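This view holds just a subset of the chains, kept in their places.
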Amino acid sequence: MNEEKFFEDYCIGSSRVTAGRTITETDFVIHAGHTGDFFPHHMDAEFMKTQAFGQRIAHGTMVFALGVGLTASRINPVAFSYGYDRLRFIKPVFIGDTIRTRLTVARKEPDPKRPDQGRVWELTEVLNQRDEVVLACEHIHLVQQRKH
Amino acid sequence: MNEEKFFEDYCIGSSRVTAGRTITETDFVIHAGHTGDFFPHHMDAEFMKTQAFGQRIAHGTMVFALGVGLTASRINPVAFSYGYDRLRFIKPVFIGDTIRTRLTVARKEPDPKRPDQGRVWELTEVLNQRDEVVLACEHIHLVQQRKH
Amino acid sequence: MNEEKFFEDYCIGSSRVTAGRTITETDFVIHAGHTGDFFPHHMDAEFMKTQAFGQRIAHGTMVFALGVGLTASRINPVAFSYGYDRLRFIKPVFIGDTIRTRLTVARKEPDPKRPDQGRVWELTEVLNQRDEVVLACEHIHLVQQRKH
């Protein structure tokens, strides 16, 4: 599953979509237990019946972690995750929704401080079963340039 | 645990630090299982002996989700999480490190589109037991303004 | 979240109710796996269709542990949990029920052996979404007296 992909190999606009995964009540309970966030928005079905959404909604951190996790199928040994920009929670995710993640190379530029590296911004969009974007962010990679 | 805190109540520079939590090998295994990210950086102690860090390192998404989770002790019913900016993985987290999260109100401004709301940027820093910042991001809240 | 509350600060009759939490099939499976109690009352839906309750019922130890867990939001550094008396399983808890816990200071008395401490009995009642008490017990705390 290792696949070297250098800075020069990232093509602006190229894109892939992951396999899907149904978000279950189990995921809600595991994420609450893992993070310690037991807020009633995620855990109290009775309370949520009285709110606008009408039902429990997924933790934002879970949609992010599971959406990013879906992309973890190939290791690029010459890239390093630098961080994320503009992470936005666009629509709620409910129990039973099925998510997939779409990655699109959005832009890239040589790294100002490291002459042998570049930065690549990969638009990361989590979609539901109706192809609605529920979460979006830009994943920034530091990637090696090919040796000359 | 509910505590109404309006836009006007956020003071620039005010800050709090959460309780601590030791990151265990169990957390690594649970997070891999929850997200499906079984990359050897997190899961293969033998491989990591051959790498610069010398040992397994925590998933970035886990440090983020657990660091944010530590702050989930008070519900502000007049605020809503809008997203995160400038999420950066600054230092690795190893098995046995103990993290805490420091929240600092960094800036705020009226929402350009919603006259009764404002945006608050809360600097979110995850610290380890040596008070080093291991992860930083800006959490953006949409907060109601008091009615006049 | 630390909040010092001395023996003198406990008022007989004062009470609080926690946030709610929906008990899920996931909780049944996690509790069985955590304790090793896979009795068919909790795990075999087909068998339970033939019994009086008609469906799986929660482990008593789970309703106790989760009901007590709901109260774990404030640490009192001058109190210590001594034990529980009169723990009773009053009504079954089913998958989908939402529980909350009500704490009421029931009585207190100086500790006979420790002159600087007292005992406080806190009635701990787990309620379901119909406000029925499903579990009750008395939580005994050893609490420091203020220094004179």
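For this structure, a couple of remarks:
Going in written order, the chains are labelled A, B and C, and every chain counts its residues from 1.
Methods note: a contact is a pair of C-beta atoms (placed from the backbone, for glycine too) under 8 Å apart; a residue touches a chain by one contact, two chains touch by 3 or more.
The structure displayed is predicted, hence computed values, not measured ones.
Counting every copy of the one repeated chain, the full complex in this structure comes to 6, with 3 of them shown.
Quick note on the criterion: only the chains that are shown with their structure count from here on.
Centre-to-centre spacing of chain A and chain B amounts to 16 Å, using the average Cα coordinate of each chain.
Chain centres here are Cα averages; for chain A and chain C they lie 38 Å apart.
Mean C-alpha positions place chain B and chain C at a centre distance of 30 Å. Shown for chain C are the residues in touch with two or more other chains, namely 19.
If you check the complex, the residues on chain C that touch chain A are 19-22, 24-27, 30, 96, 98, 129.
Interface residues of chain A, counted against chain B in their complex, comprise 21, 27, 30-31, 34-40, 59-62, 64-66, 68-70, 72, 75, 81-89, 137. On chain A, the positions that touch chain C within their shared complex are 25-26, 28-30, 33, 38-40, 43-47, 56.
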